[in-house]
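Heads up, one of the protein chains got dropped from this complex, but the rest are sitting where they should.
By letter and in written order, the chains are A, B, C and D; residue numbering begins at 1 in each of them.
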Amino acid sequence: MSWIVRMIVVLPALAALAGLLARRQRLLAAGIAIGMSAYVAVLAFIQWVAPARTADIESIGRLSTGALQVPLHLLSDRLSGLVALAVAVVVLAIQVFTAWYLRDDPRYGQFAATVSLFATGMLLLVQASDLVLILVGWEIMGWCSWLLIGHDSQRPEARRAAYKAFIVTRVADIGMVVGLVALAVRAGSTDLITVLTASGHDTALTVGLVGVIIGVAGKSGLIPFHDWLPDAMEGPTPASALIHAATMVAAGSYVIARLFSLYASHDGARTLLAVLASATMVYAALLAFAQTDLKRMLAYSTLSQIAIMLAALAAAPPDIGFAPAIGHLVAHAFFKALLFLGAGWLSVLAGATALAALRGRLHGTGALRWSIGLGLAALAGVPPLIGFFTKDSVIETSIEGATGGGGARAWLVVVALFVTVVLTATYCARAWLLLDTPLAAAEPQSGGSPNAATGSDVPEAVVVAEEDLAVVTAADSADDAEVERVHAHGHAPITLSAALAVATLAALTVFGTLLLFSLTGALKPGIVSALLSLLLVVGAAYAVWTLSDRGRHDVADRVPSHVRDRAVRGFGADTAYVGVGRAVTAVARLVVALDRDVVDAYPRATVVAARGLGRVGERSHRGVPSLSLLALLAGVVVIAVLGVTAWR
Amino acid sequence: MTTRDIVFAAVGAITALSALLSVTTKHVVHSALWLLVSLGSLAGCYLVLGQELVGLVQLLVYVGAIVVLVLFALMLTRAPIGPHAEIDTPAWQRVVGALLGAATTVLLAALLLPLFSGVTVELDGGAPGGTPAIAQAVFGTWVWPFELLSVLLLVALIGAFAVSRLVLRSEDETVTARGEVRR
Amino acid sequence: MIHLQLPAALAALLAGIGVYGVLARRNAVLVLIGVELILNAANLLLVTAGSRTGAPFAAGPVLTLFVITIAAAEICVALAVVLVLFRTTGAIDLTAVPDLTDEPEPEPDPQPDPEPEPDLRGEVRS
Amino acid sequence: MSVSVDVAVLWPALVPIAGLVLVLVADLVVPRLRRVPYAIAGVASIATVVATIPGLGLGGGSARSTFCISAAAGASGASGAAGAVAADLPQTCLWQADALTSTLQLAAALAAAVCIALAWPGASRRRPADATSEPVEAVLLLAALTGTVVVAASRDVGTWLVALELATLPVIALVALSGRRSAVAGATQLLVTSLVSFALLVLGVALWFAATGSPFLTPDAALSSGRAQGVGWFSYAPLGPGETATTMSGAAGATVVAWPSVSAGVLSLGVVLLLAGVGFKLSLVPFHAWTPTAYSGASTPIAAFLATVSKVAALAALLVVLRAVAALGTPALITIGVLAALSMTLGNLMALRQDDVVRLLAWSTVAQAGWVVMPLVSVSALGIGASATYLLAYVIGTLVAFAVVAVTLRERPDGRDLTAYDGLWHRKPWRAGALVLALTSLAGLPPGIIGLVGKVVALRPVIAEGWVWLAVVAAVNAVIGVAVYLRWLRGVITAPEPTSADEALPVTATTAATLATEQRRVALAGLVVAAAVLVVVSVQPDLLLRLLG
């Protein structure tokens, strides 16, 4: 059995390597990528069916690191089985879809290979039974996200977005690294089981848990690290699907789930997590409502949904544990992948991702309409789709946590959850109405063509210094990527396999709930909460329906325009990042100046002093015999006095 | 205080005084002559100390040869006859010189006087270091440095001879005035 | 009988006067006088110490004789050099800055000295 | 006479004297042959090298001695109770050559031979008017060598003084004989400095004699000054009953030293004056001022002689004194430490500014003198051996450097400019290799391993005494020193600028053609010998180190 676990991790890596070597042969590259993902999916399925329930699968052997134990074991249990399966399936679907989506991209080979490597990172993290391996997987994903987001490296926005994504998450990783180090120190080992069972060292535990939360906040886009995620839409849509659905952003939830028993015993860390998650889920949902771009809306919805998972982990009572959160992770993986692939499909058809350009384009697209509809419904939590059950489980768990001694922290989560339910339903309804209401019924747009509308406000936003850490990205520039892509490659009908991949995800969105039965406690709907949230969803949808005049208007237009503009731009979070970047740059300039004018001044001053002394010496050595006699006799007297007094 | 002490004090005072005059006089030739007096009286000191041979050699070599050489040199270098202010170094240098000289004296005296305090030598009854003993030592014990000394003298003469005959290639060039800095 | 402190004191005095003489004179020949005074101070000390009973091998007087001889040899060479100096520069002033430029070389070499020692110069700030 | 003379032991001193006499005779017989004096001098110095070889293998405390004074002779000078004491005196010799001494003698003779080779007269005479120049120079060189050889083996103040002067006086004349105006300036400065230094030296000797009562530079003599009861002159005899201290004075033989510390103070002053007197010859700051003037005034071979043989003489003389003083177990001499630090620093700083290679080497000599005496802060066998070792390493390196300069000067008149060596690596790879080895050895960098080992050796006694400040000063100076020598090397390894090199080449060719090939060959031979020694000791430094025991 253990070889399956190893293969799950190693195969995508091999696929990445092989794909890189075969990048010139497009078919071969696609074959490798898809074949390997399929094989991994099969293996993951086997693991899901029969997890080995062991945590000491050797990977590359124990490291000789002195007192520290680094066994580098892998594990396999129900949790890893479920998540690995979800990941593998989503990756497979994305690989299949990519083969079509990037059909004309000259660097398709690299892209597919990078996706495989990305899958390696996530699967390694899922299967790891060692903090170091978790960190390895974690960072591999970060690096691959840089490559994927920056895939269109001709576009400055893409480069900046990639840079921003990596730097922001990397800054947060300071906490992750310190946290994992602290946890390892506490246990004297990096083995997960040892870490979980170790005791004592409260400081190290606090530092460890808080550090991990900071790291997770970075990767999962919690406030204040959230702003990289919308910008990451600069990447090709499959990359967005990959990052947002099952892998990178969700990895934080998985890590905290793995460490749940430690968190369960530490209220402080959980309170921090609850506050961050609650704030993020509401804030992101609000922003999602205001977005003008479909992909950015989905990105904000991701932030909100991930925050829901983390909130579940923050509020869950210890006896229920992490299962509801993981349930929602899986559900989110399916429906978000579905939504992104659907959005990609749609953008190919429509040649844009801006909602204004997409208005009504969904109407009459058959399978695509169904897919997006299902996705949005699942996102909004409409029964009987998977999103409904998992979200309700989260709410129920939180309420249990709140009533069962969770206190203010859990109540905060509960309130935030209900608010988010309303907001989610609102923006989903808005999106559906915008996309599905035929253009004829809609009011004429004032903005003109998206190109002209977006092109005008770009320059002011992207003037950044070379050295700046963070970058301003035009809010709508994700759209430009699609526009250019379609402009370059033209429209093409979707291939059967790609459509099939989308359909599979749609099916999983509907029936995926069944998978969750394998994880005890993942499904835990409560009648009251379910009804309440259903009521809220329906109410919100109805409100949107009426306010938007049955879809003829964009309901978000009712928001005052100055507020909305700023919301579209993320309320200046990016500017704040730029500010931080500028500050760091200023410090760096100071360092360089100090390096040159202070640190290096000493050697230079030495040289000047040596030269000066030499000049003085030269002036006093012009061969005057009298002076040499003076020096001689003065020297003799001095050393004689010195010698006589210092003798013995 | 014995007779010898008194005699020595007298001769020594002459020695010191004339030495002082020889280094302070503004008169170039006087300086050499005062040196003559000083070295001569020093020979007297040697005699008082019971070292007749040394005293005689002092008179012979120093007073007879060296001082005469110095006088010759003064003449050959066209030293001005009569007092001349230009023979001394700048005042600051002389002050430093005086300080250093005083320091030398003080240092030596501070160390030597305790060393010889109370040490007396009986010279009247025929000193053991008489001339025959010296002769015996020079040609016995000290024969090796003595022979080397002869080599030294020979070489010094040859060297002095060659140097004084030296014809500079640049002789026909304009002779620069004293103290002029060319560069 | 004689107290040896007296000659010792005289020696110290002579040495001091000699040191002053060396430093106070700019005429090379007169500097030699100062040197002679120091030498004689040393000689007096040698004789004084040698006159103490028990000096082996008549060391005091013998060394004095040696020193006198060496001094004579020195003066020989010294005066020769002084004469050459006089012939070269027309003066025997020891406080003068000597003219170290030699006779014209085959090529006068008027080129300015290259900038000495550019090592460790500050980085060129770009 | 009760002085034994063993001619076989004395050969190293007799050979150069014989050569000296032979030169004079030859000049009488065949005054026209200009190379004969040099040939004789060369042969004589090489023979001196051979003569010192038997002394090299001496191990432990053994030495080849002559002019030894038997106990009876010593007693005859004294009388009474002193005679009884003198019977216990170990044999005192005026010539005592152990391994260290022999090695220094060997180095001096070898360096002299190389200098003679470098000074080999050519067919085109520099001073046609001066026919006597060559024999005089040969005589003076041999005399200076004699002085050096003798001073190293001397153990009494008489020989020591005479030999030291014998090593100094001819050099003054040699500098003056270079016949340039700057040479006269250099000679003048050297002369007055040496005269005053010699006067101080005599004063120091007198103080030594006054303090110890012994004319010998031996440990016993030194010990007699500080010990209440000893074998020396001013020692207490055991007081018999009824006797009082006052009655001990006078003819009783054992006189009273009032306070042993007084005598020690006198001794210390004596040693310091000796150090100062020798320091001038070693170019220690502040006795160094003559160095650049004299070096640049003198002709290059003479400068090389000053930088090598003279230094050997000076250090040998100093070591004779310090080996005697070492018996006192005197702790470190602060004086030497200060002098060493000053010399290194000033020498290096000044060398950094020189554009004339001879002046550069002159200042480097000052700096290296600091390194040479630095180990002597520990007045012990360790320090003395280290000092001698460093001296030899320095002598070899400097000799090679001077040889390269001398050979280059024979080819191009601007050979004293630093720029004349630009691109030497490409023009004359072997000579450049020798120069690189020499300069790196002086800088204490590989491939000049011997210089590096020298630095290790020189620092050891300092460390053993715990003189951190001096070690740090030395470390800093090692850096400046490297800057000094690399400044020269920088040009050597640079590829020549095409323009300047092409212009320079024809000049070089014609100049070389006019020069006698034999002259060049001999000079080159000198260079090759020196460089070969440098290579050998760099590969196996132990060869050099073991010579010194």
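Note that a contact is a pair of C-beta atoms (placed from the backbone, for glycine too) under 8 Å apart; a residue touches a chain by one contact, two chains touch by 3 or more.
The rule is simple: contacts and distances are computed from a predicted model.
Trainee: UniProt name of the unshown chain, from "Urea ABC transporter substrate-binding protein", "Phosphate transport system permease protein", "NADH dehydrogenase subunit M" or "Sarcosine oxidase subunit alpha family protein"?
Mentor: "NADH dehydrogenase subunit M"
Trainee: For the full complex, which residue in D:18, D:327 or D:464 touches the chain that was left out?
Mentor: Reading the full complex, the residue touching the unseen chain is D:464.
Trainee: Of the listed residues A:48, A:166, A:260 or A:334, which contacts the missing chain in the full complex?
Mentor: The missing chain is touched by A:166.
Trainee: Just one of D:288, D:353 or D:455 touches the chain that is missing; which is it?
Mentor: D:455
Trainee: Which parts of chain D face the unshown chain closely enough to count as touching?
Mentor: Within chain D, the residues touching the omitted chain are 425-426, 429, 433, 436, 440, 444-447, 449, 452-453, 455-457, 459-460, 463-464, 468, 471-472, 474-476, 478-479, 482-483, 486, 490, 493-495, 540-542, 545-546, 548-549.
Trainee: Quickly run down the residues of chain A that touch the omitted chain.
Mentor: Looking at chain A, the ones touching the missing chain are residues 20, 60-68, 132, 135-140, 143, 146, 150, 153-157, 159, 163, 166-167, 170-171, 173-175, 177-178, 181-182, 184-185, 188, 455, 458-459, 462-469, 477, 480, 584-585, 587-589, 591-592, 595, 599-600, 603.
In this section, only the chains that are shown with their structure count from here on.
Trainee: Name the chain with the Cα centroid closest to the overall protein Cα centroid.
Mentor: Most central by this criterion: D.
Trainee: Would you say C-D or A-C is joined by more C-beta pairs in contact?
Mentor: C-D
Trainee: Can you work out the whole-Å distance between the CA centroids of chain C and chain D?
Mentor: 19
Trainee: Taking the mean of the CA coordinates per chain, how far is chain A from chain D in Å?
Mentor: The answer is 78 Å.
Trainee: Distance from the CA centroid of chain A to that of chain B, rounded to the nearest Å?
Mentor: Each chain's C-alpha centroid was found; their separation is 98 Å.
Trainee: Got the chain C residues that touch at least 2 other chains?
Mentor: 8, 11, 15, 18-19, 22-23, 26, 28, 31-32, 43, 45, 48, 50, 52-53, 55, 57-60, 62, 66, 70, 73-74, 77, 80-82, 84, 88-89, 94-103, 116-117, 119-120
Trainee: Which chain D residues reach two or more other chains?
Mentor: In chain D, 69, 73, 77, 79, 158, 161-162, 165, 169, 172-173, 176, 180-181, 184-185, 187-189, 192, 196, 200, 207, 210, 250-251, 255, 265, 269, 293, 352-353 touch at least two other chains.
Trainee: Does the chain-touch network form a line, ring, star, complete graph or other?
Mentor: Topology of the interface graph: complete, with all chain pairs in contact.
Trainee: For chain B, which residues count as touching chain A in their complex?
Mentor: Residues 89, 93, 96-97, 100, 103-104, 107, 111, 181.
Trainee: Within their complex, state which residues of chain C touch chain D.
Mentor: Within the complex, chain C touches chain D at residues 8, 11, 15, 18, 22, 28, 31-32, 35, 38-39, 41-43, 45-46, 48-50, 52-60, 62-63, 66-67, 70, 73-74, 77-78, 80-82, 84-85, 88-89, 94, 98-103, 105-107, 109, 113-114, 116-117, 119-120.
Trainee: Write out the stretch or stretches of chain D touching chain A in their complex.
Mentor: 185-186, 188-189, 192-193, 196-197, 200, 264-265, 268-269, 271-273, 275-276, 280, 285-287, 289-290, 292-293, 330-331, 333-335, 338-339, 346, 349-350, 352-353, 480
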